[in-house]
Structures are given as structure tokens and as C-alpha cells.
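With one protein chain held back, the other chains of the complex are shown just where they sit.
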Amino acid sequence: MTTQANQSTEIKSTTCYMCACRCGINVHLKNGEVKYIEGNPDHPLNRGVICAKGSSGIMKQYSPARLTTPLRRKANATRGEGQFEAITWEEAFDTLETRLRHIRATDPKRFGLFTGRDQMQALTGLFAKQFGTPNYAAHGGFCSVNMAAGMIYTIGGSFWEFGGPDLEHAKLFVMIGTAEDHHSNPMKIELGHFKRHGGRMIAINPVRTGYAAVADEWIPIRPGTDGALLLAIIREIIAQGLYDRDFVVNYTNGPELVNMDPKNSEYGMFLRFEVPLEEGCFDPQNKLWWDRELNKPISTHTPGADPFLTGEFKLKDGTPVKPSFQLLRERVEEYTPEWAEDITGIPAATIRRLAHEMGITARDQKIELPIAWTDTWGNEHDHVTGNPVAFHAMRGLAAHSNGFQSIRALSILMSLLGTIDRPGGFRHKAPYPRPIPPCPKTPTSPEDVRPNTPLEGMPLGWPADPDDLFVDDAGEPVRIDKGFSWEYPLSVHGLMHNVITNAWRGDPYKLDTLLIFMANMAWNSSMNTTEVRDMLKDKDENGEYKIPFLVVCDAFHSEMTSFADLILPDTTYLERYDVMSMLDRPISEFDGPVDSVRIPILPPTGQCKPFQEVLIELGSRLGFPAFVDKEGKRKFRDYPDFIVNFETAPGSGIGFLSGWRGQSGEKTMRGAPNPNQWEQYAKNNCMHHHVMPRSYQYMRNWNMGYLQWAKSNGLTRHAEPINIHLYSEVLHKFRRAAQGVSHGKQPPDRLRKRVERFFDALPFYHEPLENEMINKRDYPLSALTQRPMAMYHSWDSQNAWLRQIHAHNYLHMHPSVGEKNGFEDGDWVWVESVHGRVRCQARYSQSVEPNTVWTWNAIGKASGAWGLEKDANECTRGFLLNHIIGEELPNQAEGEHLSNSDPITGQAAWFDVRVKVYKASKAEQGSTFPQFPTQPRYPGMAKPVGKWLTFIGGSGKFKNMFKGGR
Amino acid sequence: MTQLALVIDLNVCVGCSACVTSCKEWNTSGESGGGMSDKNPYGKDPTGTFFNRVQTFEVGEYPKTETVHFPKSCLHCEDPPCVPVCPTGASYKRKEDGIVLVDYDKCIGCKYCSWACPYGAREIDEKQKVMKKCTLCVDRIYDMSLPESRRKPACVLACPTSARLFGDVHDPDSAVSVAINERGGYQLQPEWGTRPANHYLPRRKTKANVSDEALHRVDNPLKKEEQRAPVSSDLPTLDDFLF
Partner (left out) sequence: MHPAFSVIFLTTLIGAGQGLFLALYTGQVYATFGVLGGEMPPVALYVTGSLLVALLMGLGLFASFFHLGRPERAWRAATKWRTSWLAREVIVLPAFSGIAVIWGALYYFGIDPVVLVAGAVSIHLSLVVGALATALAFLLYLCTGMIYAAIRFIQEWATPLTVVNYLLLGGASGFTLSAALAGSQDSGLVTFYAMWAVIITLIGFVTRMYSLRRNAKLKMKSSACTAIGVRHPKIKQISQGAMGGSFNTREFFHHQTPQFMRMIKTLFPIAVFVLPVALLVIGWGNGSVLLLALAFVVQYLGLLAERWFFFAQANHPQNIYYQAT
């Protein structure tokens, strides 16, 4: 949409990228300058609103921290000094082409591509696959993979992009372990609506800020103990009969019978009346219930059958069997509220009350929507039922080494309450729900990585059993981050947080070239930051860098750029094409798929080039099959051309964008490439929203109409029911391998115990791993970080407006922490973990659980970075907690250098860290620790702005301010 | 007589500062503006002119703590103490809609008006040396080229939780008046008789109503799990003894 507000102001639509929320925005331009960015009222995601970051996009566009030209580390300069010389793109491409061509022709896995909070994983993943390297991942491993995996392996969908709480219908909303950034505007819009309509909100969190502030009740909890709370609630829900029996019977594997004969090789597996040779990636309907009337096993979902959920039964041959719900019931038996009280710090009475409130609200305030639908077993329903209890959870649960099982517990609780894809509960967003687990798989052996050949399999996938693991014959990892190995079998987002350490150590091998896009691995995106910075510049005995060639693509002067050998200047979001694709993480709504695009509002600054163009150029130069035709000629002119014409397979009709497909744009979801697709998006608020029939909008795991529609539109491979895994046979298969019961792939002996322990088909509570290994009395406090709503990660310290709101950070704590340790509010203190210590200022607060200290994440910056002056508050008074969070666990019997991560998914356990806090000496007052040498400005960066900035958009003074140059 | 004002709902304000920066971006390039200066924008102690800030207060003690996010801007008092003290007439209250404004061309930058505001709502632009404050986006709320739904202050349009309502507090039927009446909207520092036009809506708690009786129900699904005891015919029964 382009309209004229008045003669001088032009308004253009695009999609925001001040965080990963992706709101529609209308950008007002005058005189070629951005004057005003407002929320697009016609956009389904944000409906006209905009957040603090979105409104400050102007200050990102006109930031003096922008990089404007390709840069090469000066020949005589050391990495990390930030000494660069400007080069041309031609030189940059030639360098990369030569280097990458050689790697690809010899050993493709020596090239690693790891990306941060980009929204182009479909393209970056394609690039890695075409290159032939398995060493690719985005930031999910250190963000929230536990949330994605824990939920997708249980209910076939997860929070945030792929699903969320239906607050339009919910009566009770429980937010647990959620910071302020996931989700942003949609969550705020819905919270406002929910509270205004009298909904009740409970926040369970060690800290009361942000969303928790407006909760009707705040329940403080000790970090890392959410699993204990959830298991105790499940116990109480079951004990009181507050679960939705009808839902559990029909839509979960709760009534399915599990073989309980410990001598049988099928012990712990579901009984099957027939075992097909080749199962697709879905649950075949070949399992058994124990029918109450017939008192014998019966095929699941047999019309008229009514299975037991509890009890123990014997087959004719004497095999003892139990419904998996019974196993769950037995599992939670020991998890009494009193037990949980000791662990979580929440009174047992409160836990019981919570359980009762959830269960009774779900049961007694049912919603019935007059929407007829048909389930996959052919049963007609004349309405959709909703149990209006909604949940939302994020990193508070995820960023612990017990997070996967905690999130399994949460998903099971949501399922027992009968709230999955129902009104007022959890709702999916396309392309989810997907089979449990989804179909894509990684390669499974080192032989799948071959010179000059695309990778055999996806760089990231969803293992369904041990044979899907990506390991060599000895069971050792093939990936540099050891993803999909026995150390972290379900690391579906990879382990970006271990890449630098592993590559530096050469374990499992050395890399040649590491390309990092938009990830600040020398600062807030790495754990153990101080040492990681050293690794980046560490040299071997021959004087060569241990990570030989480091390429960083970023739009800004981040800490990471100073360690690069080659810097590629990216554009801002206002200067580029982008797609929020159905192949990646679209912005779908509950009512149907939505994808969206960015269309440049402004020309690129200086020599900036969108990273997508870099990939298309490199892919074409290197002759990747997807990027060149049979003659080896370049297929795609540029990124927009690629987006329009790329199809997942020749003639598949599926491309990056789902809207206006077909020659003339008449098709949706699937259709031939449309040369005018971009124009259509531009005319339609830069997004495409396909609203499905109402009968397809609920119960999608089992909704025949929806599943068939999804299959015919390529969203999913099978139109089979996606039953909820209360009991995860998938996990049990890994335990069987560890026990040596199953054939197939086996873990190395040192890891057998670990896999056996953690791959439990039912959720269980264990302490976070590092806490089991340290003396907790020495480190009595948990340390957390949160992200403030007005500052997204490290992205915005270069933003003149936002940094006024958050210029530095404190360590917030209950006053009793100071009283015990002899310091006062505002004092300078040391925060020490087993890995090291940082110095900062203490700030008392009444809204934090007394065993917890916390700070805003990534406000602290290295001196001079992000275009800031060397004595900026971010550096002198801001601090980064990452320095004292280990990326690896102390060495142990299972082996050296295990990641400080969830043993199932490899999710970085940021929030496991325990600390002690004590007063800094008199000589140590006044600045934070550690400090690093000031990062210089690079060629092409704007001159320092100086004392005053008076921004007037449209005045013409700013568009050329950061033009860049030599 | 019209009195335009904001009504701010503390019950839903999550403290995101959307209103803070949307205000800044609209007004720094706005028709009335000439920019809103920032000092040390990339250096030590960055500071600048804002018309609106979000503050945070903790009420009570752990664990019964309420975290209250509190946006604050000019309250457009009906009896604004900042106006009569202005020696030049640069500060004035509009008769037609009650908006309190500063004529930047008349302001001499004496700051006396800011002293005379108990709310700290006025901020001097330290570069331009004139007093600035919230204008209720007077340059857009009457802009007939905008659709009616967008003729609102930038902060109101931005607010993701709709915590900011805008309208005429003298019109008893307006949404703002209704909200004030129904939700117990209040004024800040009423003790000074300034009669702020802006009102705040208090926190409102939705309580749980779960009674113990609700736990005991005939349709408890656990009843369906009761297994009939296995029947065995070879055990003796009373029939073996009774006549």
C-alpha cells in the first residue's frame, strides 16, 4: 500500500523488524526520510498498534553504528582489535568464492553457517543444504528450543509463532516463565482485551515485571523448579478427577495400552495389533484400548468403545498392560504438593488451589461454539467445545537443563484440561499442527556429507527414533555443535552456543570458515563470553587462528564484528525485501495461514547489501543445483526473483510465499509462480491472510476437513490424526537403545546412563544439571536475565531513543540478600558463579523471589561497540551476566565438555546459573567488570554525532548523514 | 465546552513504553515541533526531551507486591497552575478543547511554568531552550485527511493494550467519561485543586471463585475408572450357610 497523506508525505507499508514479532507498519516518508512509523491498522498481527521499539525504528535507520561498506581485517592487525580496511563487494565475493569453493570440493562440513534472530531460515537452511554442510543452525538452540521441542513432541504445536493462548475466549490465563518479549504486540493486545473483559490472570514467575505486573495474582517460584510445580498440579488434577476424560480418551494416547512386561523386548512400548514394516511419520491407528464394557483389549477409537484410563490388565498370553494414563498417574503419585512446596517455594495449599482453579474453570465454564466439524475417525460433531483455561510459557521454563521435561509436563497439563486447539485454550497456527514429531529428518551418517553435493537430508530435523540420529559408527557426532548426537539427541534447533568452543577445540573437528549472520557471539549471544572472545582470537602452535576464517554479516557495529576477518554490511529492515514464509516461521493467525513480506522503503545505505542477496550471489557463483540451471547458468536474478520463482520441487507449486500464486495470482497456498506476486503483496499491506472455514479452525489435530486441506496445500504430508503424547514412546525408544534393548543405533557406553535417565517417556523432575554438580550452599542464589519490552536483546543500544529508557542495568534482588551479605541498595557488588565473577550495582526490589537475583539482558555493552562513545553508560554501568554462565558443564563421567544444556534438546541452560553476591571493595566502586579495550569505529561508519541530536524527519539532514564512504 | 483528555488504565498497562517513543517520533517531526532534542545521544548519560514517560512503582512488600507501571504526561488540568504564571502568555489553555499548549515562538525559556506544575509534566528542550509538553497531538487529532479512527494522539494509537483512551471528559456519554464513572477514574494529586483532565483507572482484581463443593461431583471421571472386582465362582458365599 502506498498512499499520499499530503503533498509532501508518502506512506508505504512494510513489516517491522525491531524484534521478531513482525508487525505491519506504515512508514511515512518525506523528502526521502522516514518521518513516522505507525502500526498498520489493516494488519492482522498488530491491528494498528506499535511498540516502543517499532516507533524507534527511525533511530535504527539513522544510527551512527551502521556499517556501510565491506571490510577486511588489516593484514597486520590481530582479531578483536577492530582494525579494518574497506574493500569492494567484488573483492569480498571473490574471497568468499575461492575459499568456499575449495571447502565444498574437499570437505563441506568445514564450512559453518550460523545465524541469529534472522527470519530467513528457509533460505539460509537451503543454502547450507545446497552447500553440503550439516553445520548450520539458527539461534533456536540458545533461545527456546525446549519450548518448541517439548510441546511439538507432545501436542504437535508450540507457543509463539506456531500457536498460542486463545485469550478471546479464555476465562483463566496462566502465564509461567514468560519474559516480556515473546510474544510482543499480539500478546499485549490480547492481554488488554482479556483483562478488560474480566478474565483472571495468574503469573508464575520469580520476578514480577512486565506482563506479570498486571496479573491478578503473582505466584513467585524458584527458578528451574517449574517442572515440580506442574507435576504436582497434574497429580492434584488427576487425584481430584478434574481432567477432561472425554478429551483424554479421544484425543490423547492416555488410554492406549503399554506393555508392562519387563522381560519383553517391547516393554514400555504401546501394544500394536499389527506392526507395519514402514510407518510414515505419523502415529498409525494400530494401538489398543482396554474396553470397559467388554473388559478386553479393543482397537482404539472403535465406535462405541469406552476405554479405561487407569488400572492394570493382563492380555490372554499373560502380558501385563496398563493404559499410559495409569503410568502417568503412578508417575505423579510421589509429586505431592508438599513435595513441590519444598522445591518451588510455593505453599502446598496454593498449589492445590491452583490445580482446583484450573480444573474447575475448565470443567464448569465450558464454551460451546456452534461450529460443526468432522473428526478423522468420521464422527460428526455439531459444536466445538472449549475449556477456557489458557497458558503461555517461554524461556523461564525453556532455558533450564530440565526444561524439556518441564515443558512436557506443561503440555500434558494443558492436555488433561482438554484445552488443545479448542476455544479459550491453546490454538495452533499454520503450518502447525504437524505430526509428532514432524517429518523432516537430518542425514544419519557421515557419508551423507559429500564434496560438491548437497546434503543428504535437512540440516535440521525431528528425530523420531535413534536411527534418525546424525552420528558415525561409533555413535559420535558429525555436526560441529554435536547436534542430533547422543549427547543432545533431539537438538532440533542445533546448538549454536557451542559452535565456537567446539571449533576452537577441534572437537569433533576443526572448521575452516565460519559465517555468522546477525548473531552477537562475542557478546550477549554467547555463554562464557570472556573466554569465547579469547577463543575467537586464539592461535595454534603455527600461529594460525584456531578458527581460520571468520565472516560476520551484520548491519551494525556489534562486538562480534571486531573479531571478523571479513565483514559484510547488511541493510536495515527498511531497506530490504524479506519474506515471513510458510516454509519458515510465518505470522499465521489462529484462523488460518498468514505470511508477509518486507518491501524496501528506502534505498540501501552506502554499500549495504541484504544478506539474502549475498547468499543468492554465492549460491549462484558456487553453482548450487538449486541456484543454477543445467548449464550452470544463474537461475535467479536476485532475491525478489528467487522468492517469486523458487519452488520446493519442480512444479510443486509451493514456494516461499503462499499468496497470489498461479500465473495471474488467482491461487492461494499452492500454484505456479506469479511474476507479479510482490506487487500483490505490496497492494495488500505486505501480507497474505487465508482465513479458513470456521469448521477447520479448531481441533485441527483430529479435524478431517482441516487435515485434508492441509495435506492438499502441502502444509503436511499426512492427513492422519495427531494424537497427544501423554506418554512419549519416541523418548522411550532412546531409553531402550541406551539400555541395549533395541537394535538400531546405540549410544557410546559413556552416555548410556545419561540417555537412559533423561529419556523418560513420562515427565519427571530433576534438578538442573549444573546445580547437581556444584555446592549450592556456596552459590545460594539463582541468577536470571529478562528482556525489557522497550529493548530487544542487543539490537537497540545504538538507538538514541531506546537507550535513554534502558541505559544501564542493575542486579535486582530482595533486600534480604543485601542484609545477609552486608551491602545496601545501590552498592557495587560482585556476582560470582563457579565460572567467574562480574561486578555491578545492586538494586533492591520487592518484586523478586528472595532466592533469585536478576537483571535486564544485553543492556551492558563493550566499550565503544554499537557506535557508542567509550564511556557510554552501557559500558561503564551496564553489565552482562553471560560472562559467568558456562557454555559447558564441569567434566564428568559422561565425558568432557558436555554442553551446559538440556540433555535432550541441547537448549542452552542460561537460567541454571547459581551465584553468590558480595560487596565490592572501596577501590572497586564506580564501574562494572569486566571491561574490554575500546572497540574502534570502522571505515565507512559515520562520524560521531556529538553532543546534540535533534531529529526532524523530512528535513533532509539525516538521509545522507550515514551515507558511508572510505 | 469540550475538554479533551487521556484516560490511562493502570489495570492493563504493562509498561512497554510504546506511548513514550511513538510520542517522540510523531512530535519530533511534527508540525508544531522543530524537533525534540537529545543530548549525548550516543554518549554518557543520554537524555532528551520527551512528552511522556512510563515509570514503575512497587506497592507493598514481598510476596504481596504489586508492580505498577505508570505513564505520565501533561494532564491538561482544567485549572492549570502553569498557565497564569507564564509571563509571556506562551503557555495557554485552549478554550475550544481544553488542551494546554506552549507557543514555542513566545516562550522565553524561564522554566517558571515547570516550577508551577506539581506533576513534572513539562520538559525544557535543552537545545532549543523553550518549554515543551504534551500537545495531545493537536496537529493530528483535527487532521481531516486522516480516517476518523486515526485522529487520535500517537500514544493512544500505539498502545498495544489499549490502556490509553482519548476523548472529551466533559461529554458524559463519551467513552472516557463512561470509563471514569464505571471504573472509578481518579485524578493525580487532587490536593492541589488543579483538576487534571487526564484520569487514571485503578487496578481491578479478578478473584478466583472456586468452592470446595465444586470438587465433589457425581460426574467425577474417576468413577468411570472403578473396576468391577473379578468374579470367581469357586469362592464360598452366604448361600452355602443360610437357609
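Think of it as A and B in the order they're written, each chain with its own count starting at 1.
The definition used in the following text is that a contact is a pair of C-beta atoms (placed from the backbone, for glycine too) under 8 Å apart; a residue touches a chain by one contact, two chains touch by 3 or more.
This one's a predicted model, so the numbers in the text were calculated from it and none came from an experiment.
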Which residue of A:806, A:914 or A:959 touches the chain not shown here: A:806
Among B:114, B:162 or B:220, residue touching the chain not depicted: B:114
Selected from A:873, A:900 or A:935 as touching the chain missing from the view: A:873
Contact set of chain B toward the excluded chain (per top definition): 17, 20, 40, 44-47, 49-50, 53-61, 66, 68, 70, 72, 81, 83-90, 106-112, 114-120, 122-124, 126, 128-130, 186-192, 200, 202-203
Missing-partner contacts on chain A, residue numbers: 803-808, 843, 845-847, 873
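Methods note: only the chains that are shown with their structure count from here on.
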Computed distance of Cα centres, chain B from chain A, in Å: 31
Chain B to chain A touching residues, read off their complex: 9, 11-18, 20-22, 24-26, 28-29, 33-48, 50, 56, 58, 60-63, 65-69, 127-128, 145-146, 149-150, 154, 157-163, 203, 205-208, 210, 214-215, 217, 220-225, 227
Touch list for chain A against partner chain B, complex: 5-6, 30, 35-39, 41, 46, 48-56, 58, 64-65, 180, 184-185, 188-189, 191-193, 195-196, 198-201, 208-214, 216-218, 220, 240-245, 292, 306, 308-311, 353, 356-357, 360-361, 364, 789-790, 798, 800-805, 807, 814, 845-850, 867-869, 871-873, 876, 944-945, 947-955
